[in-house]
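Incomplete set of chains, arranged as in the complex.
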Amino acid sequence: MPSGAGAPLLAASDLCLVRGGRELFRDLSFDIHRGQLWQVEGANGAGKTSLMRILAGLSRYGFDGRVQRRAPLLYLGHHSAVKGLLTPRENLAWHVSGAGDWSDADIDDALARVGLCGYEDVASHTLSAGQHRRVNLARLYLCRAPLWLLDEPFTAIDRGGVGELEAVMTAHVAGGGAVVVTSHQALQVDCEVRSLRLGAGGAQ
Amino acid sequence: MWSFLHKLGSPPWLYAISGSILRWLLPLTLLALAAGVVWGLLFTPPDFRQGNSYRIIYIHVPAAVVALAGYYVMATAGAISLIWRMKMADVAMKAAAPVGAALTFAALFTGAVWGKPTWGTYWVWDARITSMLLLLFLYLGVVVLYEAYENKEAAGKACAVLSLVGTVNIPIIYKSVDWWYSLHQPASIKFTGDSTIDPSMLYPLLLMICAFYALFTCCLLLNMRAELLQREARTGWVRKLARGGE
Amino acid sequence: MSAPSTTRFCLRLLRRQLVLAVRRPAEMGNPLLFFAMVVALFPLGLGPAPEALAGFAPGVLWIVALLASLLTSDNVFRGDFDDGSLEQLLLAPQPLYLGVLAYIGAHWLVSGLLLSLVSPLFALMLNLPAAAIPALVCSLLLGSAVLSLVGCIGASLTVGLRRGGMLISLLVLPLYVPVLIFGSAAVQAAVDGLPVAPYLAILGAMVSLGIALAPLAVAAGLRISIDA
Amino acid sequence: MYFDSVEAMLAMEGHGVFVWSAYVVTAVVIALILLLPLRRQRRLLRELAADERRARAVAANARGSS
């Protein structure tokens, strides 16, 4: 599917946010179409997370402008949404249960692809920081929502894991999805990366 | 003496010696229990005031006495574990708690069931009964705290701290409960006379008390053995045991 | 896109909450042990005379049940808020009303239901007449459902607050008062040999009203808390 | 033996329910505290033995394939 065809999955117009007396961004307008990969960049405190939450619809007050969402979306935030007392398998099964019917084999397969083969049945709180996040990232292999909003997905992930995540994102974009990702690292993907730079207000 | 203490700290030795103790103590205990129960239930005359309900005494009193003694065993083991950092003391303390809790429950239950025919009610807030209830909570606290920790070595230490705090507190708790009881109006019901017990009733009771002490020892050793196996699962002697056991 | 039916989704949510409760036996046993121990405090504080105890047994049992429910309801959404699961629930396509009902149901099952079932034991210990025990169990069953419904409203409003503390008790205790009044009145009526049914009917009406309205309030509260 | 008949023994002049329930519950408690650790010990040993066999099988496989 050619990039930019059809109605945008998400349209933001005139977004403007002031927090703690600082203007983080103003008059931000953009359309996210199928087949696009957007990277939101900016120093610490530039407003990346705030923007992502506005796009996802989690923040509904305190900003100006309009966001129109025309497709189901997947949002992964700073928190891993993994319950320590459940096993990775139970966590993943619960996470994807809202969106479709997945067999146990699908779930184990997704866990294996994020390198958690052999850890399916331990309590998640015994996992290391990176493994903990990987449980959540395994959703990317099972998710059918066309629009992904990923807030710093590479946190605590080792180099091999980052490469695989980039591959998944590329594949999703190539298959007609769209991805908005924040990261402090440069993305190594073989598709066009549109950059959204948030400027002022951050740590210098 | 020192070599004995040293041996006591060695899991394989403890496992072996407790095995050979259990081999004769366990059958003996069961035999004594059976004999005591049959004697007490069938071969003693009824009490002149309480009739046949007094036969509960043969399990109530031993359970209560041993449950109380059990706390001291547990607390002593906890103190040893914290002060001399002896791992086996940890294990013993952990092993004593569920047994103590079970016996405390038995004492409470039999007491309550006994209360109905004699006092007309299952429960009164008498000093001794109340402190028994608190003892149950103290035991349960140790059991639940141990289960809540994942790292069993840390669990042992935490329970040792708790039981040590308990040792300081137990006398205070008992004194205060006794005092509380004498402070408020006395309950209308009293325990029946204790020393005036007839020898024909006394001997089976003594037998049962001894049997319950033996039972406590058996359960303690059994629990310790299971705990040792779990903690030492990765060491050579347990592996050898597992291979031989098949 | 074959999204699974909403009912299935909610049943899964309910199961997840129950699994979490069972994995944390101390959490589940806690309302019961708390109940047991606080009930035991009353004779220690007020004196052991059996008749006096029987006199205030209905009130004490109800107040302690209410406290047990209050204390556990604070945690219903807290863990999910802290680890981000709540955001995911809000973003799910299924109606939030039903998801919230699953949370409330799980809370009632592991606190109210269990507590009602073991309450006869504590009633006996406080010398409550045996005739009043069915009334106690029934009123607790119904009343604790209302307590869970109302408690979850308070929990949803306070879960996002960093300075919340146990603010929930301030919000929720006044709303608990009618339940306490009708609940303990039901037991007292049974003690006095009066009919209990009217009180239970009122409690039942509260439950129905609560099931219809409380999840709406909880859903709104959660949306606000996520935003704070 | 104090009682004349089995019925008399069970009834104990009206106190039978109390006495026997106390004894039965105590018996169950004693059985539990004896059997639970025994069962745990047996299960641990069985698991360890299974582990051991699995490790040996893996080692044998590795030797066989190389």
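Chains: A, B, C and D, in written order; residue numbering restarts at 1 for each.
Basically, contacts are C-beta pairs under 8 Å (C-beta built on N, C-alpha and C of every residue); 3 or more make two chains touch, one makes a residue touch a chain.
Just so you know, these numbers come straight off a predicted model, no measurement behind them.
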item	value
Total copies per chain kind in the whole complex, with one of each drawn here	A x2, B x1, C x2, D x1
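Going forward, only the chains that are shown with their structure count from here on.
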item	value
B-C or B-D, whichever has more C-beta pairs in contact	B-D
Whole-Å gap between the CA centroids of chain C and chain D	37
Length of the line joining the C-alpha centres of chain B and chain D, rounded to whole Å	18
Residues on chain C engaged by chain A in the complex (per definition of touch)	1-4, 8-9, 12-13, 16, 19-20, 23-24, 79-80, 82-85, 87-88, 90-94, 223, 226-227
Chain C to chain B touching residues, read off their complex	25-26, 29, 33, 36-37, 40, 43-44, 47-50, 53, 124-125, 127
For the chain A and chain C complex, residues of the former touching the latter	56-62, 72-73, 75, 77-86, 90, 94-95, 97-101, 123, 144
